[in-house]
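Yeah, one chain of the complex is gone here, protein chain that is, but the others are all in their spots.
Just so it is clear, A, B and C label the chains in written order, and each chain counts residues from 1 on its own.
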């Protein structure tokens, strides 16, 4: 997985403050918790493209996570202000790939980079094409 | 809420080992995580009384948490072996109260004491009588 | 524990959006996760009274949780906008009690009420008087 810098125009940003609950005994954010931030990032991405991920679920669809990759560069710490920058990396009929940069807001240092691949399914877990108008909403974020 | 020592004969015990994920930057188990252990305790309680809590949910019922009380005496730490001792404190048609002792297994020291009150509801959130045979299964654990 | 409505002037408010990670298979926020919101509430409370809770920890002090009480009235759901309203209920030399209201932001409905009692300790876990200027900062939020 080769990493390239995400361009701001294609991405959606979300700020959050690190919770005490998210730290571990090493004094830094526990490594699994970044995945919850990724999820917040892609929800925000959808919101900025004109829909709620919830709408898709209420229609009976899920974007099930198929793969995750995460590279940890520097730790986030309690009370840090964090920016999660989410962009769309790939979109096909039944699958979508998001990329994430987790930054320390003040310094814009990259702490963590990640990627998630999702498959669109119905409530029974059967693969489905991402329905309209959501496919079109998503595609507006594709890198040009 | 007056606390009394639970008698072993009425209670169900479950052992667990503290996960790194459950600690926080103070080096001890984060205070919310004991509530997940309580939930494991009451699942185990049901199992030892002859049913799975899942059976009740698959029938369309939930034991929704209405109240929680928790008293923290000493912290649990990473890699500790813990015993969660769960007993039934009260049972009425539509509600049930569980009590919990969280012990360090080796020393039998009490770390945390807790209590949860649950209401039985249907899938629409309407209060319901705990259905048979679950009510009877539960009642066999009542203090005599 | 008798509950009274918190007066807005004494309290600190924090808004958050419910994460997918915070829900459970019942489709609502898992009951332990409200305690993480309480923690965010009291951090915000400190911030609005002029200090970071982190400063206190870096000085070698902790506000260890001794007791929690929580009453669940209505569930929070994925993607809900939530307000956590935190106020100081009691303050003594070595202990402090916070109260929390968790509201659905749009409707101002109360979803959950809670209370946490904390003891001030040093790094070795020994009880200590809350040091200045933090004691004075906190006391400015006491109900008059």
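By our rule, a residue touches a chain if its C-beta (ideal position, glycine included) is under 8 Å from a C-beta of that chain, and two chains touch if they have at least 3 such contacts.
Please read these numbers as outputs of a predicted model, since none were measured by experiment.
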>> Using the document's definition of touch, tell me which of C:53, C:78, C:100 or C:134 contacts the absent chain.
In response: C:78
>> So one chain is hidden, and I want to know which residue out of A:68, A:90 or A:127 touches that hidden chain in the complete assembly.
In response: A:68
>> Please output the residues of chain B touching the missing chain, sorted low to high.
In response: 17, 19-21, 35-36, 39-40, 43, 52-54, 78-79
> Where does chain A touch the missing chain, residue by residue?
Replying inline: 26, 31-33, 35-36, 39, 62, 64-72
> Please identify, in ascending order, the residues of chain C that touch the omitted chain?
Replying inline: 20-21, 23-25, 27-28, 30, 32, 78
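Here is the rule we use: only the chains that are shown with their structure count from here on.
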> Which chains are in contact with both chain A and chain C?
Replying inline: B
>> Using C-alpha centres only, name the chain that sits farthest from chain B.
In response: A
> Between 0 and 180 degrees, and as a multiple of 5, what angle does the rotation take that fits chain A onto chain B by Cα atoms?
Replying inline: 180
> Of all the chains, which has the CA centre nearest the overall CA centre?
Replying inline: C
> Between chain A and chain B, what is the gap in Å from one C-alpha centre to the other?
Replying inline: 35
>> Need the CA-centroid distance for the pair chain B / chain C, whole Å please.
In response: 24
>> Could you pull out the residues of chain A that touch at least 2 other chains?
In response: 20-21, 78
